[in-house]
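Scroll down for the structure; my scribbles are underneath it.
Excluded from the complex is one protein chain; the other protein chains are retained at their positions.
Our next item is chain A:
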Amino acid sequence: MNSISMLFLLSGSLIALSILASRLSSLFGLPLLIIFLALGMLAGEDGILGIQFNNYSLAFVIGHLALAMILLDGGMRTRLKTFRVGFKPALSMATIGVFITSGVVGLIAMWVFNLTLVEGLLIGAIVGSTDAAAVFSMLRGQGININERVSATLEIESGTNDPMAIFLTLMFIQLLISDDNTVLGNVEFFLQQFGFGIAIGLAGGWLVKRLLSRLELMPGLYSLLALALGFSIFGLASWAGGSGFLAIYLCGLMIGSENTRQLQHILPVYDGLAWLSQIGLFLVLGMLVTPTELMKYALPSLVIALALIFVARPLAVLLSVKPFFKFRWREIGFISWVGLRGAVPIVLAIFPVIGGVDNASMYFNVAFAVVLLSLLIQGGTLLPMAKWMRVQVPKRASPRQRGSLGILPERDYEMFVYKVENHRLDEQPIRLLRFPSGAMISALFRNDEMIHPKGSTRLKLGDILCVISREEDLDNLNELFNGDNQLNQKQLAFFGSFVLNGDAMLVDVAKAYGLTISPQEVGVSLGEFIARRVGGHPVVGDDIDWHGIHWVVNEVDGDTVKKVGMRLY
C-alpha cells in the first residue's frame, strides 16, 4: 500500500473508532479525552498498530490548528450574558491564578526532579493553564447543570488562561537557552501578548460579526468564512506579537454575542469541527508519546499531578478569587477541583523540544502524565463532586429542538419543538392554553402523524408541538410545557415552597414570618438583601440561610433578583 492510501485508511479508521469509543464514556463515566488519548497511544509505537510517529513539528502545527478551532467554537458558545458573574474572577484566575499554580508546581518539580529553579518553573508553566476543550466538553457533556457563577467562571477562565501559560513557558525557555534576558524585556513581552491579543481579537471579531450579518451568502459558506477570518485574526495577532489564542477566543466571543441567522448556520458546523479537532489533536498527541518512556516518569509525575490537584490549584483559586469576589466555600471547592488539564499543556510541552532545551523529552513526558492523571482523577469524579459540593441547579424544561426560520435578518422568529409531558396539559383544548401572545402553534404530531391544530383540538400526552415564536417568549413557553414529572418535583423542592417577589420589602417579609432585622435593613427589598449577601451578582440557585429559612434565588434579570423561593426545613 502506498503512503496516501495508508494515511487515509489509518486516520479515517482511527477517527471512526474514536467516535464509536465515545459511547464507552457514558457507559463507564470515563472522560472522553482519555479515550481519545488512549486510542492514540494504542495506535502508537508501543501499541497494537506500532505506528512510529515522532514528528514534533507536525504535532505542533496540528496542535495550534486544533486549539484555535476549539477556542473559536468555545468563544462563540460562551454567552456574553455570563460575563456579568464570571468575567472578573475568571480573569483573576487566568492571570494571578496561573502564576501561583505555575510557581507552586514549579517549586515542587524542582525538588522532585532535582532541577534548577528555572527548569522547575518551566514544568510549572507548561501545566499552568486549564484546558478549554477539556472543561467545555466535561461541563456540557455530563448533562449536569452547574450554577451560573461557577460554570461561567470556569468556562471563561479556561478560554483566557492559555496566553498566560504560553507566555510563562516561552519566557522560561528563553531563560534556559539564551543569556541575554532583561526583566524589562519580559514585561514588554507580557504586555504585548495580552494587549495585542485582546485588541486584535475584539476589533477583528467585531468586524467579522458585522461582515457576516451584512453579507448574503450560501448558508454553507458562513461557517467557512468565519473560520477563515478567525484564523487570519489568530495569525495577525501572533504576527504582531500578541497572543493568537486569546485573539481567536475573543473573536469567537464577538461573533457569538448576538443570536443572528448566520450564527444558526455556523454553530452546527463548528460543533462537528470542534469535535474533529479534539479527536484529531488527542489522537496525534497520544501517538506522539512513547508509553515506555512515559512510564519512566510515572512516579515523579504522579507526585506533581497530586501536588497540582491538591495543593497548587486550590491555593491558586483561593488566593486569586476568595479575597476579591464573593464565592461560597463549596463553589471555591468545586472550581478548585475542576482545574482540568488537557491538550494545552501537552502542546506547550512541545515548545521545549522545538526550542532545543536540554532534556526536552522530560518536559513532554511529565506534562503528558500530569494531563492524563488530571483527566482521570478530576475528570472522572466531576459528577460526584458537583453533587457533593452542591453546585448543581435543576434543569428546567426547554425545547427539544429549536432553529431560526431565517426570514428576518434580526430578531428572527424561531421554531421551538416541545413534547407534551405535563399532565396538566392532557386533554386541554389548545385555545385554553396560556400561550404568549406572539406565539403560534404551526403543527402538531401525534403517533407520527401530522394533525392540523385548531383551537378546539385537545392535547394528549406525548404530542409533539411545533411553536413559532421569538426568543423572548421562551421562558413562558418553557414554563407552560414544564413536565409534570420527577424533575419538576425536584425543582419544586430545590427552589423552595413559597415564592416571594424580589421587590417585596424586607420589613414586610420579616413581619409576615416574625423575623428580626437590623435598622439598616429597613429600606431594603428582599432581592437587594440577597444580592448583597452573595456579593452583588446573584445567579439562579444562590441560597442564603437567614433565620432558619433557606432563601433560594429562583429568577434573576441581570443583577436584579426577581423571585425568591423560601425553602422550609
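Details
We adopt the following convention: a residue touches a chain if its C-beta (ideal position, glycine included) is under 8 Å from a C-beta of that chain, and two chains touch if they have at least 3 such contacts; residues count from 1.
Here is the rule we use: contacts and distances are computed from a predicted model.
The chain that is not shown carries the UniProt protein name "PTS IIA-like nitrogen-regulatory protein PtsN", picked from "Iron-sulfur cluster-binding protein", "PTS IIA-like nitrogen-regulatory protein PtsN", "Probable peptidoglycan glycosyltransferase FtsW" or "Heme chaperone HemW". Which of A:Arg214, A:Arg434 or A:His452 touches the hidden chain is settled by the complete complex: it is A:Arg434.
Considering the whole complex, the residue from A:Lys209, A:Arg328 or A:Lys563 that touches the absent chain is A:Lys563. Checked against the full complex, the one of A:Val118, A:Ala504 or A:Val524 touching the unshown chain is A:Ala504. In the full complex, chain A touches the hidden chain at residues 424, 434, 479-480, 482, 484, 489, 492-493, 495, 497-501, 504, 508-509, 512-515, 526, 548-549, 563-564, 568-569.
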